[in-house]
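Note that one protein chain of the assembly has been removed; the remaining protein chains are unaltered in position.
A, B and C label the chains in the order they appear, each numbered from 1.
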Amino acid sequence: MSLIQSGFIYWFFVVLLMIGMYGAVGKDNLVKKLIGLSIFQTAIILFYVSIGFKNGPATIPILQGGHGEPIKDIAAASYFNPVPHVLMLTAIVVGVATVGVALAVIQRLYAEYGTLEENEILDKIANS
Amino acid sequence: MTWILEAFLLLFIIGVAIAALESKCLLTSSIILGAYSFMMCLIYAALGAVDVAFTEAAVGAGAGTVFFLATILRTDRKTSR
Amino acid sequence: MSDQLIILAIIYPLFVGVVTSLMPCRERLLAIWGMVHLALANLLSLGLLVQTLTEHQVTYHLSGWAPPLGIELRATVFSGLISWLISAVALVGFIGGRDTWKDQVGERLPHFLALFFLLVAAFQGLCLSNDAFNLYVMLEISSLATYGLIAFGGGRAYLATFHYIVMGTIGASFYLIGVGYLYIKTGTLNISDLAQILAGVPWTEAYILALGFLIIGLLLKMAVFPLHLWLPNAYTYAPDATSILVAPLSTKLAVFLMFRVMFDIFGGVIDDNIPSWSLFMVLLASFGILAGTSLSLAQRDLKKIFACLIVAEAGYMLGGLWLHDPRGNVGALFHLVNDAVATLVLFLVVVAVQESVGGRNLGHLSGLFRKSPLTAAALIVVAFNLIGVPPFAGFFSKATLITGAIASGRLEFVVALLLASLGNLVIFFRILERAYFPSEEPFEEKWTRSKRGDVLGALALCIGLFLIVLGLQSNTIMDLFIRPVVPL
Partner (left out) sequence: MKRLALVMSILLGLLLLKGTADFPQFGDPNSPASAGHPNSSEDSHVSVRYITEAYGETHVPNLVSAILADYRNFDTMFETTVVFTAGTAIFLILRLPLGVLARRRSKAEMPRTLPPLARDPILEMACRVLFPPIQLFGLYVLTHGHYSPGGGFQAGVILGASFILLAIGFDLRGTLSRLPESVYNPFTALGVAFYIGIGLLCLVLGGNFLDYEALRQVVPLSSQEIRSQGILLVECGVTVTVGSVIFAIYTNLVSRGLHREGL
């Protein structure tokens, strides 16, 4: 019996999503918000990846024996579903691109206000 | 019996995610986030998504962590909350 | 060649954007370069519009694979119209924002223009793609380009951008969860394929949640009332050259996307299930309209007033889409077109006012009519449109929305629409009173007439007068472009 390769992984995905959501919305520190956002995105990636899993004799979506003679008679049940994997490659790259832009904005915010705490920045804006 | 190991891993990942959010030092947080990413790679690989695991290891855990570190060293590494 | 128009409408601005980042930073050269290419992009979109009018629907199979395998593009008459609207707004925004380059962009001009073109390409993709996941990628490119374009304004733009990044990413992630829920239940990503499968399934929790997550994600992007927090500051503190492009299009495309989610993906099942959703969504929209208008009433910065009006306008379209009445949908889509043009005029006027009187607070407006009559005239035109005076397009879109609301018995929406018109009347009365009847005579000697302000005012006025054309031809436009795509 395996926990990762079972429906239990949905619970895990939901827990990670909740942690990420809490971090992204509830934290005051801007970097912490971003870390929450990263966790949020990895949770979604986990969800998609779990869609592609198949019980039984299935294995990773790289055809066996691809180097040699042409492969014949490929059964769909013997390989995991590659589509969610393709989609998630895109999502990972998008996630890191977003993080990069957000970090650039954070650097500018720090240069402008000298702090990374959102409430302190808001105070400084209100006082100016 | 693998489920005991797996349960340990899953609990550990959740602990790491919370630690990344709750740590008082941002430098620690971002390193922990890198560790979190790497452990998620394990899960992806266990679910058969080797390409996703590879990309997460290179892009998420590698490049993402470096970006976080670069920013934190340029700004402030302390946080009160 | 003509069957490639639809892909060229997306690829052309994309390619130009990528090449632009390699150009030397010479302002005049870049201005001509951008203008020429945007004009050509306009021609391409116009060609696509004509093609959709003759063929009703244009589809395109990317990389030669038939739809469920590969990604498909699909243009209906309405998306053809939106595609052209995007190119046209981009051209006007480019011309309108050109004057602010020197102060606000400086040496980064090639990169700024690269993002500008990439944003146009992403908008085109959002409007033409027929693949649920491809739409997510387009959503993210448009957001990333917008973040960059807003944040480089500096000052308070940074915090606004950060909020936008957090909320925008959560919105896009919700959209992604919705797509995932649909994928796990249906095994396809193509929108037409999804619609076909969904038409014959029992309506269970996973579908409800899929629809729910898609809608929440898009509501965040649309900035409807409780989820609007990012919008007013982001648009107010964005550089003018950015806000002219982003403000008219960004939220409207989210509305269009919501229309497609409702009727292209869930078209077969939504009719039976809409009443309970409609109850809540129209209420939300009514609240959104009132909240947006009252937010706007509380502001003193002209740009922020208009940014808050966008929040209210999003409520009009949301309510129209969920009225469960074809007239409501027609009204919402017509309002989308009308509002895109009106918002363009509003933000052009902001730039023109800044050029003419040197500030954009209500206090600065004193005597605008004497200083730049054309800008003041444009302000009147767009005010009439937003208040809903016939024969402006705003009147006809609101009238259609109200008939739809009455037909489906949603009186709270009617009340919200009428109150919003009243609110707009007050907002623009405050502005116009200062512009036309200054309380004291401004110091004439300190002030020099701004030629740029006049040119921009004239441009805004021309586009504002186009709203009358839109209004007078409203029935033709609805018949030609909107009624064919709205399910009856």
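The working rule: a contact is a pair of C-beta atoms (placed from the backbone, for glycine too) under 8 Å apart; a residue touches a chain by one contact, two chains touch by 3 or more.
All values reported here derive from a predicted model rather than from experimental measurement.
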*Displayed chains contacted by the hidden chain, counting the whole assembly*: A, B, C
_For a quick check of understanding: of C:V137, C:I191 or C:L365, which residue touches the chain that isn't displayed?_
C:V137
*Option touching the unshown chain, where C:I197, C:L283 or C:I380 are the choices*: C:I197
_Residues from chain B at the interface with the omitted partner, ascending_ = 50-51, 53-55, 58-59, 62-63, 66-67, 70-71, 73-75
*What is the set of chain A residues that contact the non-displayed chain in the whole complex?*
5-7, 9-11, 13-15, 17-19, 21-22, 25-26, 28, 50-56, 58, 61-67, 70-71, 74-77, 79, 81-87, 89-90, 93-94, 97-98, 100-101, 103-105, 107-108, 110-111
_Absent-chain interface as seen on chain C, which is shown_ = 4, 7, 11, 14-15, 18-19, 21-22, 60-65, 67-71, 105-108, 111-112, 114-115, 118, 121-122, 125, 131, 133-134, 137-138, 140-141, 144-145, 147-149, 151-152, 154, 177, 181, 183-189, 193, 196-197, 199-201, 204-206, 209-210, 212
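One rule holds in what follows: only the chains that are shown with their structure count from here on.
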*Setting chain A aside with everything else in place, what contact-connected groups do the chains form?*
B | C
*Taking each chain's centre as the mean of its CA atoms, which one is farthest from the centre of chain C?*
B
*Specify the chain pair with the maximum number of C-beta contact pairs.*
A-B
*asked:* Could you work out how far the Cα centre of chain A sits from that of chain C, in whole Å?
replied: 29
*Whole-Å distance, chain B centre to chain C centre, using C-alpha means?*
38
*Distance from the mean Cα position of chain B to that of chain A, given in whole angstrom*: 11
_I need the residues of chain C touching at least two other chains; which ones are they?_
none
*Do you know which chain B residues sit against two or more other chains?*
none
*For chain C, which residues count as touching chain A in their complex?*
133, 136-137, 140, 143-144, 147-148, 151, 154-156, 158-159, 161-162, 165-166, 169-170, 173, 176-177, 180, 183-184, 189
*State the interface residues of chain A toward chain C in the complex, per the touch definition above.*
21, 24-25, 30, 33, 37, 40-41, 44, 47-48, 51, 83-84, 87, 90-91, 94, 97-98, 101-102, 104-106, 108-109, 112, 121-122, 125
_Parts of chain A lying in touch with chain B, wherever the complex brings them together_ = 1-5, 9, 12, 15-16, 19-20, 22-23, 27-29, 31-32, 34-36, 38-39, 42, 45-46, 49-50, 52-53, 58-62, 80, 84-85, 88-89, 92-93, 95-96, 99-100, 103, 106-107, 110, 115-117
